[in-house]
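Attaching a single structure in structure tokens format; questions to follow.
What follows is an incomplete set of chains from the complex, kept in their original frame.
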Amino acid sequence: MSEGGQATAVEFAEEEHGDALDMLDNPAERLHLAEATRMVEAIIFSSDEPVSRRALQERLPDNVDIDLVVSELSSIYEKRGVNLVRVGDAFAFRTAGDLSFLMTREAVQQRKLSRAALEVLAIVAYHQPVTRAEMEEIRGVETSKGTLDTLMEAGWVRMRGRRKTPGRPVTYGTSEVFLDHFGLAEIRDLPGLEELKGAGLLSSRMPTSFSVPTPNSDPDALADDEDPLTDIDLEELGLLTPRAQDD
Amino acid sequence: MGTEQTNDSAVAKDPSPMDRLWTDDTEFAGTKDSSLVVDVQGFEGPLDLLLHLARGQKVDLTRISVLALAEQYLEFVEQARQLRLELAADYLVMAAWLAYLKSKLLLPKQEDEEGESGEELAAILQFRLKRLEAMRDAGAKLVNRNRLGRDVFTRGMPEAVMVEKRSVFSASLYDLLTAYAGQRQRTAVTNVRIEKRAVWSLSDARGILMRLIGTLSDWTALESYLVDYLSTPETRNTAVASSFAASLELVREGRLEMRQTEVFGALYLRARNTQETGEANHV
């Protein structure tokens, strides 16, 4: 709300709460005004920008007194958690000023995961435990360090251990957070080849040699050719700052 | 609330392609393209066609003449074949089943008969038609509700990003799977060209058999129903060979039983009563 520019809560100084309706003696007129108020409320609510007086006039029946309706709506919302505000010659709903603290908190911007990151994530999920070299082999392109970092930062990918092969490359796998985010009870719930085909995600004309791996159901169990990560490994990888003496 | 309003999307009126098919012979007789699949004419599969035929009887589905329905359907398939229309396998599986049903309904019930009676089979068909119709009606009710973005609207100017998700990144399972499938597909060398097939592959035959035996619990001659309806003269040999091989495979897996009373005699098949997937749970 604080960002509202010159927006000011619409003030129709002399008028008090609900006065507009009370002023009308004729029940039919009251009903008419009430209906028009609902319309204006819905229009302003759903519009993606402040709605001008003229725009309201165009969309409402001819005999509607826009000023009266707006003042009525404004008084209805006057003490609510949301107020009707005037921005120049237009109207909009804004969170009440005293509640703006509710809005700013936790306003974390969500970012869309890049295509490359999605691909890497999917490969880690299906092919885990998988090394970076293996990811590259599957994808056919080099995986940038940043992509993996992003996925680890998101908490979806974790280092599992080291492959017992020369160079002892780090193996990657998915985390609990990953399962949670994607609504999977267990990693085995990832759809297999037939399911992907059935859902129309994969062409039904894949070569017969094509396969989709089924990840091990226990994500924590190390494969036969995996060593666990030690603290030393983690330090080496820069993930663990050398221990300071506690207490 | 909004159920009466006219709706532009989906299920407006039945296009009644059948009527065209029966009345406007010239259009079809003139069609030389034998690859014309009846599916394309507007039916969503054999049950849909049956439902359409059933409506022609103008009675409640419970009081419908299943025998007449089966005959109509078989006649339709016969016509289609004469017009050299290629019918999708599902239509032929249904034809085979209906031919079986018809024989059951017409023949007097034997004492030692196993499996469902003709009346029971007819009830199964009615149930399936009714269920499909119910789903179709439900779908129509659904799309005619007040829909977000068409009848009902959200806040046009959201003021804050409401973060429910702890994660900084947004991605759905669908995004993930699409990315994976797309990527694997790109890298897999897919220069495989599928030629228009003149043969039944083993997996085709298997699929068709599976669908067929799911509904047959009585001994059924492989040839008399399956092959008659499922193949054209040109593909008869390959159909027999593949179905035979596929049925052996299914016997081995314990899904099918096979019987032959004499050398070179007819082969009889029936499903082994395996418990299929349980009832769907409902919310």
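By written order: A and B. Residues from 1 in each chain.
In the analysis below, contacts are C-beta pairs under 8 Å (C-beta built on N, C-alpha and C of every residue); 3 or more make two chains touch, one makes a residue touch a chain.
Just so it is clear, the structure is predicted and the values come from calculations on it, not from any experiment.
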Whole-file subunit formula (labels as shown): A x2, B x1
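Everything below uses one rule, namely that only the chains that are shown with their structure count from here on.
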Separation of chain A from chain B, taking each centre as the mean of its C-alpha atoms, in whole Å: 39
Touching residues on chain A, where the partner in the complex is chain B: 1, 42, 45-49, 92-95, 103-104, 106-113, 115, 117-119, 121-123, 125-126, 138-140, 150, 153-156, 177, 181-184, 190-191, 196, 199, 201-203, 205-207, 210, 212
In the complex, chain B residues that touch chain A: 153-157, 159-161, 163, 165, 167-173, 175-181, 183-190, 192, 194
